[in-house]
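One chain of protein is taken out of this complex; the other chains stay put.
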Amino acid sequence: MLKYALRRLVYMIPILFGITLVTFLLFNVAGGNPAIVAAGRYATPEQIAMIKAQLGLDKPLFMQYLDFLRQIFTLDFGYSWFTKQKISTLFMDGVGPSLSITVPAFLISLAITIPLGLLLAFFRKSTLDRTILVIALAGISISSVVYVIAGQYVFSYKLGLFPISGWETGWDTRWEFAVLPIIILVVLTVGTDLLFYRTVFLEEIHQDYVRTARSKGLSNRTILWKHVLSNSLVPIITLVILEIPTLLTGTLLIESFFGIPGLGGLIYQSIENSDFPVIKAVTVMTAILYMVFQLLSDLLYAWVDPKIRLG
Amino acid sequence: MAINEAMTQTLTMIEPQTIKKGKSLWTDAFQRLRKDKVAMVSFVVIVFYLALAFLCALNIAFPNYALVDNTIAYQAPSADHWMGTDIFGRDVLARAAHGTVTSLIIGFFGAALSILVGTLLGSLAGYFGGKVDDCVVWFYTTVDTIPYILLVVAFSFVAGHGLKTLCLAIGLTSWVSHCRVIRSEFMKQRGREYVQGAQALGAGHLRRVFFHILPNTFHLALINFSLLFVSAVKSEVILSYLGLGVEAGTPSWGMMISDAKLELARGVWWGLTAATAFMFFMVLAVTLFNDALRDALDPKLRGK
Partner (left out) sequence: MSDSLIQIKNLSVEFQTDDGAVRAVKNISFDIPRGKTVGLVGESGSGKSVSSLAIMRLIPNPPGKVTSGEIIYEGKDLLKLPEAQMRKVRGDRISMIFQEPMTSLNPVFTVGDQIAETLMLHQKLSKAQAMAKAEDLLTQVGIPNPKERIKSYPHEMSGGQRQRVMIAMAIACEPDLLIADEPTTALDVTIQKQILDLLADLQKKYGMSILFITHDLGVIADIADEVVVMYRGDIVERGHTENIFTKPQHPYTKGLLACRPSLEQNARRLPVVSDFMTPDGKERAPNTASTKNKKETRVISEQQPVLLEIKGVKKYFPLQTSFFGNVKSWVKAVDDVNLTVRRGRTLGLVGESGCGKTTLGRTLLRLVEPTDGQIVYNGTDITKLDREKMRAMRRKMQIIFQDPYASLNPRMTIGAALMEPMVIHNLGHSRSERLDMAADLMKRVGLEPAMLGRYPHEFSGGQRQRICIARALAVKPEFIICDESVSALDVSIQAQILNLLLDLQEEFHLTYVFISHDLAVVKFIADEVAVMYGGRVVEMNDAVGIYENPQHDYTKKLLGAIPKGMPKHLL
């Protein structure tokens, strides 16, 4: 098990290298001349050259890449071109609001989809199964943008149940702004998650050990909740853990719509404003986060599956 | 008596017509699909959309979609304009219909490109293993670890905006899932007896890959194509919202939906509704058909 962990850790290094390389190539090499963008529309050639030097863009490519790597390791990405703030500050500020939306939504979604998925897999092809499947399938046939726009329009604007947008930084005052975004996020994710879990459980229900459990006289409830669920943990954990990074980055759409100052909104803004340093930083940080959680999920998976834990 | 002599002495002459045509796995799947009512209805809907797109592209259907008339801007649905007009006075229904063309192009080319790249890399990795596999896995892990939206954004910065860019961007960033599937399928099939048997008969690598393993992955390509198609169509909406959509003037569901952001505040709901409705039925039909296809092609239900 320890050897497995070590091997996985070592494997992360070339991936990290790859991520930084790809990001670097995309933005620094191919992305046009950022100095022009940063300088503004009316800049003179001398001003552009000055900014270029300031940003270190006049150095040879290789040096630029090393600079980039240094930034990542020191977690100091410089300053946003748009807001002129320190990028690391922007990150720290954005984490709180993002988590306030995504974590509750995530937990609620989990609490709904796992039991429901188990039930549907067990009562496959029943009326309940068919009805919910149809609703889920219909639900994912509508773009998430539509949900956000329509949701805000109907519930905030028309019915006035929630504020249209905005945010309070206090931990007790933010919730009235958070409720509708959370609900919409749940609606967005519950469809795909449910279908996924249902498939996972369906696979397990047809395994031989379920037949043995039945032959022992166990009740359906025991079979489902004890036997099937414990064997389904592997794919479930994988999915759940891999969703955690997205919890941090928040959701672009929802945050930009509801004016929530989280990381997702940060990403949205930086795209709108061609704010390269921020985009680059976000890309790399998110990728690294994702990689870390991938490793965590692999380790957890190894721990849960006795074949790997002991083998 | 040696086998050579035995064979030539009593050679049977057979008329090709006497050979009865068997039922391939595809035929079999097709027959099962035919019995599935939901699948058949979905198929009809898909054909309808294809026909609509075709007719729109030739300007036979809804030829006035680009007709600008500022005097009738933002009119509610009426007898003249069933889904009302947009900000430029254009007929919303016509624009939504023509949006089908855009979405079909993006969906089709985006998915096709992904399948192509994914199959190429996945088969190389799965069949040869070793260093080739390590390289491919490193590459797709890297691509996969970078968030999809940001990858597409970066791509757009490089390649500009527009329909072509969208297709390329989506195609070149969505291939990882199919690559994984093909890779694992190749790894599984590589050791199976019919492939080993082919090797024992003298078949080289090329023959084994193209004649034996690859045809046994086509059903996966078909299923994933539908999934990627849907994903591409939905991505277009999000990318339009981010300002990375098609050129202005090209009708697209994504643009219509993201324009609704401003329209709704003015009480203009018909653009959003039309685009959403058109997209809803197409995506639902493809998803349902794909589910039925997956069931019909299920190898577990084959063979005695």
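In this document, chain identifiers A and B correspond to the written order of the chains, with residue numbering beginning at 1 in each.
The criterion applied here is as follows: contacts are C-beta pairs under 8 Å (C-beta built on N, C-alpha and C of every residue); 3 or more make two chains touch, one makes a residue touch a chain.
Owing to the predicted nature of the structure, the values given are computational and were not obtained by experimental measurement.
Considering the full assembly, A:219 is the residue among A:47, A:131 or A:219 that touches the omitted chain. Mapped onto chain B, the footprint of the missing chain covers residues 1-4, 6-7, 10-14, 16, 18-26, 28, 32, 192-194, 196-204, 207, 211-212, 215-216, 299, 302-304.
Where chain A meets the chain that is not shown, the touching residues are 3, 6-7, 125, 207-209, 211-219, 227, 230-231, 233, 304-307, 310-311.
Everything that follows uses one rule, which is that only the chains that are shown with their structure count from here on.
The distance from the centre of chain A to the centre of chain B, with each centre set as the mean of the Cα atoms, comes to 25 Å.
Taken in their complex, chain B has these residues touching chain A: 138-139, 141-143, 145-147, 149-150, 153-155, 157-158, 234, 237-238, 241-244, 254, 257-258, 260-261, 264-265, 272, 276, 279-281, 283-284, 287-288, 291. For chain A in complex with chain B, the residues that touch the partner chain are 14-15, 18-19, 22-23, 26-27, 30-32, 137-138, 140-146, 149-150, 153, 157, 249, 252-253, 257, 267-268, 271-272, 274, 279, 282-283, 286-287, 290-291, 294.
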